[in-house]
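For this view, one protein chain was removed and the others were kept in their places.
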C-alpha cells in the first residue's frame, strides 16, 4: 500500500510563525508515516498545481524564520470561474488524502466551505497577527506583532519624554483592538483607542491636557488602524481613503495622522505620528508564537490521522483543542471588555 | 476617615516583570482610593520597618525595567526568633490594612501560613521564572526567561552547524522542566532533558549518533539544571556539588558540563557546554510578562478591595481568577506530559 | 577656593546615547574635581535658568537609557530678542566656568558663534542620527538609528519574499544618505536612493523589473527622506509638502509613498511602503553608540580642563581628537562615493 500524502499550504497575509507551523506539520506527518506535499502560494498553488515534496531537509532550520517558505497569496478559488472544480480535481491528481490549510479568516473560510459543501478532507491552523479570528483564543503571529509594536512604543517613549511630546502610534487592527490593547498595556500607553470603543477626539484631547496639567509633559497614544474617532459634531474622522484607491495600495498613516492633526490643533502640544506598518508582520517569531505554531502544527496532523476533518487546531481556555472550521465565519472576535477596563486603569 | 493604606513587597529571586506588577498594584490602588507603602527587600523590610510611600511618580517609567525597585531578599520571618510577632506588630505600626506579596514558593508559602494561622490580610502575586508554582498556569518571569534562553539557543545553532558540534545548553529549572521544554521547542532542540523524565546518558548519546549517521552533523541538547541523568550502571551522574559548598555559591555548569564530558567520551563528537545562568532572570520583560504582571497586579488590588484575603492572582484555563494561597504549598507544578510528547516529536 | 562648576546640556532632536554622554561628562568632571550643573531643555534652560546639580546618583543607571534626562528643545538664543545677552548673564549667574553642549548642527552652530563672538568657554559633543555633521566621522545616535532601520528591513524581507512584493522603506536622512546606505547594505537592499545621487524613477523601476525577470520575485528599495527622484520629464517627484504645513507637523510617508505609487504603476508589482519614522531615534543605544558617547564625554571634559574652548570631541580617521566647533557650519557631510559604489555592487 502506498504511503499517504498530505498537503500543506499557507494563505492570506504572512506572519511570524508560519514556518514553525509548516515544520511541525511536516515533522509530525513524517513521524506518523505520511509524505507531505507543500502547496505554493495559498489556494493559487492548488489551482495551478504548484507543489513540491517537503522532506526533512526542506524544513530544516526554518523554525526561527519569518514569512513562509511556501509563499502565500490572497487567491480565493470561489472567485475564479471553475475554481472549486479545478481545486478538487488537482487535489486528487496530486494524490493527496488531506490538506492542512494555515490561514486567517479568508483562507479558513474557504476551507470551511470546502468541508461543508464537498466534505473536502481539510484541517485548519489559525494565523493572523490581528488575533480576531473566531474559534480560538490566540492565533499565530499575534504575540510577535505585539512585541514589535511594544518595542517601537518603548523607543518612542524616550523621545516623547525628552521632547515633551504627544506621540501617536498607529498599530494594525482593522476590526479588533487586540494589538493596540496588548502593545499599549505593555508600552505604558496613556490612551488606547480601539475599534470596539468609539471615542470623541475631544475626550482624548482633554485627557491629555489634564495629564499635562498634572505635570506629565508627554503622552503616548496608541490607536488601532480601525479605530472609530468622532469629531465635535459626532462625525467620524475621515481617513484619507480616496488616496488609498488612487495609490493602488494601502497608504501609510490613516487614522493616526488624522488624529495627530486634531490633537495638535486642540491641545497645542507638539505631536508626532508613527505607523510601523508591515514591520509588525515580519521577522523571527517570539517564543510564544514558536511554541503555539508548533503545537498547532502537531495537533493538525493528529486531526488528519483521526480523520477529524472540517476542524482546526485551537487554543481555548488554556487547552489545545479542535474547533469547528465553521466558527471562523462567525465574524470577528473582539477584545474582551475586562481587558479594556484593565488598560483603562492606566489611562491619563 | 483616613485613607486606607496597602503594602506591597517582592520576595525571593528577582525576575523580569516585578516592576510591571508593582506599578499595576500602585496604579490600581490609587484609582481605588488607597495609599500604597512599598516594603523594601521582601519580608526583611517588614521585620526592619524599611518602607516608603509609593506615589504615581515612584512607579513612573518602571514598567519596562527588569528587577524590582523594592529590592528583594530570601528572608523567612518564621526562621527568625520572634519574627512572626515582629512582622505582625510592624504591619500594624505602619498602619497597613492589607499586604500584596509578590513572590514564589517561599514568599507565598509564608503568606499562606500568615493567612492560615493569623488571618493576616494578605493577597499574593505569583512569580518565578521556573513556572513550577502550584495554583496558577503561568507565573511572572517565565516567558522572558524562556525568550532569553531561546535566543541563546538560536545563537548557538549557527555555531553548532558551522563547526559540526554537539552543543549542550543548560537552562534553569531545578524541579520542573518548563524552561527547558519551551526554550528547547522554540530553539529546535534535538534532545531536551528535564527533571520529570530521567534518562540514561547512553540513550542520549545513541540518539545523537543516529542523528549524525543520518547526515545531520550537529546537535543541540537542552538540559534543565535539575535533570536526572544516569550512567551505564544506573547511577545518577554526579553534579559537582561539593564544589558548590566550597565556593559558597552555586557554581556555573553542573549537569550540563557533566553530560558534556560523557557525550564527548561516548560519541567522539566535538562538544561544547553553555550555561547562561543568571542572564535568564534579568532585563526588560517580554510583552507577555508585562501584560501578565499588569493583570495580576490589578486583580490583586481588586481582591484586597473585596477583602478576599488568603488568595492570589492566578491564570487558570486561560482565565484570570483568584487561587487559594495554600495551593503553593502543594509541591512543584510539573510539566504536562502532552507537552513533553510534542517536544519529543522533534527529537533526533 | 571654590570648586569649579561646569554646565552640560542637550539640544536639538534627541537620539540614543545622549544619556551615556551626560553620564560620562559628569563622572569625568567629578573625577577631575568639578561640580556639574545640568541645564534643562537645551538653550531654553539657559535663557530661563532651569538647571539642577548633577551628582553621581543623578547619572546612575542612565547609561543604557534612550532620550536625555536633561530634556531638549530647538530653541535658538540668537532668534530671541536679547537672547545672547541673557544667556551670557545667566551663565555667569549660575557660576559656571564652562559649558559642554551636546547637539547637532543647530546647537553646535550656536556654540561656535558664542565662541567666535564672545569667547564663551564652550566645548561641543556631536550627535545626530543622520551622521551628516562636519568635523567628525561619526556622531552619537547614528549606529543605533541604522540598527533599528536594518532590523525593520530584516523583518520586511520575510514578508517581501512570502508575498512576492516590492517593499519601499523610507528612512531618515534629509541631506545625506548615511542611514539609507548603512541600513540598506546591512539589510541587503536591492536599490538604495540617497540625496547625494539623484535618480530617475524609470531607472529604479527598470532595475526591479530586470531583477524579477531574472527570477527574483521580490525587492527591497531603501529611500532616504531627502532622496531626489525625477519623473520621465525630469521633474522631481513632489513630496506632499503642503500637507506638512496644513498638519502643523512633518507627515508620515513623503517620498517613500510617492515612489511606491510610481513603482506600482510602472512595474505592476504588488508594492508596500513603510516609514518607521521616530522609532529610529529612540530607545537603548547600541554598544557602538555607548562607547562613542562615553569617549566623547570624557574627551569633552578633558578639553574643558585644558581650556581648549571652541572645540568639540570628534572621531577622525579612527582617532578621538578635538575638532574646531566652527567646522559644523560648513554644511552637511555627505556620504563618501566609495561607500555608495560598494552598496551599488549589490543593486539589482
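The letters A, B and C name the chains in turn, as written, and every chain counts its residues from 1.
What we mean here is this: a contact is a pair of C-beta atoms (placed from the backbone, for glycine too) under 8 Å apart; a residue touches a chain by one contact, two chains touch by 3 or more.
All values reported here derive from a predicted model rather than from experimental measurement.
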Neighbours of the unshown chain, displayed set only, are B, C
Which of B:61, B:277 or B:348 touches the missing chain? It is B:277
Missing-chain contact among C:107, C:294 or C:323 belongs to C:294
By the document's definition of touch, the residue of B:47, B:123, B:152 or B:335 touching the omitted chain is B:152
Residues on chain B facing the left-out chain by the touch rule are 10, 13-14, 16, 18, 65-68, 71-73, 148, 151-152, 154-159, 161-164, 167, 246-253, 256-257, 260-261, 264-265, 270-279, 281-283
Contact residues on chain C toward the hidden chain run 24, 27-28, 31, 61, 63-64, 137, 143, 146-147, 150, 154, 157, 182-183, 185-188, 216, 284, 286-288, 290-291, 294-295, 298, 315-320, 338-339, 342, 345-346
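We take it that only the chains that are shown with their structure count from here on.
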Here the gap between chain A and chain B, centre to centre from mean Cα coordinates and rounded to Å, is 30
The distance between the C-alpha centres of chain B and chain C, rounded to whole Å, is 41
Touching at least 2 other chains, the residues of chain B are none
